[in-house]
Structure formats: structure tokens, C-alpha cells
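Apart from one protein chain that is not included, each protein chain of the complex appears where it belongs.
And then chain A:
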Amino acid sequence: MSGTFVGMPAFPTAARAALGDTQLRSNLAHATHTIRDKRAAVVAEVEEWEELRLAGAGVKEAALRDLATHLETLEASLTRAGATVHWARDAAEACAIVAQVAHSHGVDEVVKVKSMATGEIGLNEALEAEGIAAWETDLAELIVQLGEDLPSHILVPAIHRNRAEVREIFLRRMGDVGRPAPADLTDEPAVLAGAAREHLREKFLRAKVAVSGANFAVADTGTLVVVESEGNGRMCLTLPEVLVSVVGIEKVVATWGDLDPMLRLLPRSSTGERMNPYTSTWSGVTPGDGPQEVHVVLLDNGRTRALADDVGRQALRCIRCSACLNVCPVYERVGGHAYGSVYPGPIGAILNPLLNGVSDEQTASLPYASSLCGACFEVCPVRIDIPSVLVDQRAQVVDSHRGDRIPKAEAVAMKAAAWTFSDARRLGLAERASGLAGRVMGRFSRTTLPGGRTAAGRLPGPAAGWTGARDLPAPPKESFREWWARTDGGTHDDQDESGTTKGGGS
């Protein structure tokens, strides 16, 4: 079990299915634009934001470059503070450790704080196979779990669901696993949140064992940090007798003081708030307060593979804020499921190949899930140069398929694109050629896109690999450059050769 959803088709196929789902696209567009605007407003408030990003990137980079030392320090600090430290090479080892702790307390359920690492290792499924129910307690994770669905966003895993769908899931499923939703449940978000509060409270009050991740692990003090909003994290970290935290080895920062740039960067980048409602920090066991048995599982699962990649290493700086998802034009249109992993969007497009390698088709398709527009780098609080890593990953995909008898369609397409975009004159020629193709394709098109624009269905020949998964909009008959040359930048008559006047925009 790696970080990818088993049986997920490669990105292009999954993206095509998602693009046809208009409900999904409208839920996503609404959601990503809302968070994007909130983030922009609170970031604009901080005059020193760019220096803060440099400091944040520096803290994480320094921790990664001397990771072995910091991990040993962390282990010693945690042990001194009364925690038990475990090491897990991969998902199976990590899941086995958590299951063993649960079994040793004879429980058949655990409560969980939202955690990307436990999603990545497929912990819920592994525990279920051991007869242990893992209850997700974050509202969005609860919606995903009850809906027997997959997460589609790092911060808001149920971003693809609207309120009416959430109401229906709660009414249908809550009663199967605990306190049912009230029969008069409406689709008001406040009412839905109230139902989740009632449903989960009985689970919090009786749970003996909790499982969490951590946003940061401070080496010199042995402190773990969980950043959250709802208070479900505090419930899990405080009320149960036993706490197991699964922490990726890249979560380490060297010192307590290093939390400063991170705790200023994360909330503004993530939820677009000056500070998130709750941040909990704890160092091992505190007598008389909170869990009296504390375990920490330090997880590799591909991280050392990524660490060995000179260009890709920087992806391990990621603090999972999800800002890059919210600004990504590709993510906005296809949503999170198309990436086939708990890590979607621009960061997923580089992190999954770095953690898992590019030998399978699903992962190998991810570095192509981008237009390289660079918006992700602009917003990244730890300055991960995602476009450069994408380009490098594409080269690695091509290299890994060099031995193939028939070149990968992506390899051919991307090489052609790289050649075309590198020269303005060639771009002009290519645009003219695609305008010709547009006239031909327009006549034979089988599909109409929303707005009535014709689309090409599956094209024959070398482009089949591309259009097999996309409804390619038919190219306009006249390229922008041709139009500019003919009308002298729009100062002459704006009639194209078919005699129709062009409308604005679109």
C-alpha cells in the first residue's frame, strides 16, 4: 500500500470523467475561489510576507539537510518526556504498530484526528482488517468516511460535496455507526455541524485510544504540534488514555523557536485566517493531564527516496497548507480524485512520484497534470519550486520509459511542446497549423462543450493518447496572432473570413 488509491486510472482518464461532472466542477470552483480570496486578503495584511516565506523555507530546508541528526535528537527528547518512539520503514510497518497498540489495550475502536500521513498509509483499512473501527472526527473526513468516498483536498477533503449531498449522507449513514442524525435535519451548514457534534461526542467520551498525525515535530524539545479548527483534535489529544501519533520524518524542525515562522505562515496560507482556532502542542506525557501513554511512529514510506532526489528534495518542505491546490487551474477543473492519491493538486503531482517512483502508469502520468503556470510556487509558504520539480519529474518519466519499444505518448507530446514553446516563430506556425485542424475537426466534431463550443472527441493517430482522455476544445479557426496581424491589433474591421463578428471574451 503506497500513497495512491488502489485501482485508480491514470490522471488523464480520471480527469476526463471529472470534467464531465458539472456538479463537481461548480462545487470546486466555488470553494477554491472562496479560500483563494481569503488567503490573499490575510497575506496582503503582512508587509513582511516575502521575508517570512524565506525564513519558513530556511527552517525546513535546514532541518532536512541534517535530518539524521535531528531525528536522533527528536527520539531522545521524546523518550525523555515519557513517549515511546517507534520507527516504520513503510505503510505496513506503521499500520502494524498502531494496530498492536490498540490490541494491547483490548479496544475495537479508535478516534482519529485528520492526518494526511494516516491517509497515505491506509491506516483505517488496515485497522478494519484487524477488527478495529477507526472513527474520523474532522467534519470533512466524517463526510468522506460516511459517504464511502475518497478525499479530494488536503484541507477540506469533502470539498467536492455540497450541503444537500452532506445532509443526505448524514441522514442515510449516521445511524449505522452511532447516534443517528435528527429526522428534521436541514442542509444549513450550522445544523449539519451540530449533527456532527452530537454524533461524535459519544465517541469522544468513551474512546480509550486516539490516533493523530502532527504538523510539526520539534527535535530539541520533543514537542508535537497539531493545527486544527473544530476542536476534534483537542478532543482526541486530550480525553483518551492512549495516544498514537504517526509522523512523517520530514515533519521535524530543529528548535522550539523554529515554530515561529511556521505558525505565522501556515494558518494564513491554509484557511486564510490570521490564526486557526486551535493549535495543540505536547511533549510526551504530562502527569494528570491528557493521555498517560503516548506513542510516536516515525514514518519513512518513501520519504528517504524523495530525500535522495536533488531537485525533488524540496517537496519535503511541504507543510500541507493546500494553497497550491486552490490556485491551480488544473485542480480547479478536475478536482482531487483525478490525482488518485491523498495528496492531490500541484504538490501531489510531484510528491507521489517522488515517494513512489514513476514505474506505474498512474504515478507516471502525474507530472503531466500541470500547465506549468507557476501560480503554485507564488503562493507556497515554504517556496517549493513545483514547476521545476515537475519538469524534472517529466524527464525522469521519459528516462524510465527509454527502453519501451513504442515511445510513450506523453513523452512525444511533451517533447514536441517543449520544442514549440522554445521559439516564438515555431509557436506561430504551430498555431496556424492547429487553426487548420480546427476547421477540419469542427466539421466532424461529435461533442459540444458547455457554452456551445464544439469539441473534438477522440482523435486518431499520435494525438490519441491525449484526446483519449480529454474533450479537446476545437482550436479557433484563426489564432490570436493571425487576428492581430490582420486587424492591426483590432483597429481594422473585426470580421473573420466566415463573415461573423467575434464576440468578446470566453
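Note that contacts are C-beta pairs under 8 Å (C-beta built on N, C-alpha and C of every residue); 3 or more make two chains touch, one makes a residue touch a chain; residues count from 1.
We adopt the following convention: contacts and distances are computed from a predicted model.
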| item | value |
| --- | --- |
| Hidden subunit of the complex - UniProt protein name among "FtsX-like permease family protein", "Carbon monoxide dehydrogenase small chain", "Ectoine/hydroxyectoine ABC transporter ATP-binding protein EhuA" or "Lactate utilization protein C" | "Lactate utilization protein C" |
| Sole residue of A:23, A:100, A:286 or A:371 that reaches the chain not shown, by the stated touch rule | A:286 |
| Selected residue (touches chain absent from view) among A:13, A:115 or A:232 | A:232 |
| Touch with the omitted chain, as defined above, among A:19, A:244 or A:259 | A:259 |
| Which residue of A:13, A:124, A:137 or A:341 touches the chain not shown here | A:137 |
| Absent-chain interface as seen on chain A, which is shown | 27, 30-31, 34-35, 46-48, 51-52, 54-56, 58-59, 61-62, 65-69, 71-72, 75, 81, 86-89, 93, 137-140, 143, 156, 158-159, 161-163, 166, 189-190, 192-194, 196-197, 200-201, 204-205, 218, 221, 223, 229-232, 234-235, 237-239, 249, 256-257, 259-261, 263-264, 267, 271, 273-283, 286, 288-290, 298, 300, 304-305, 307-308 |
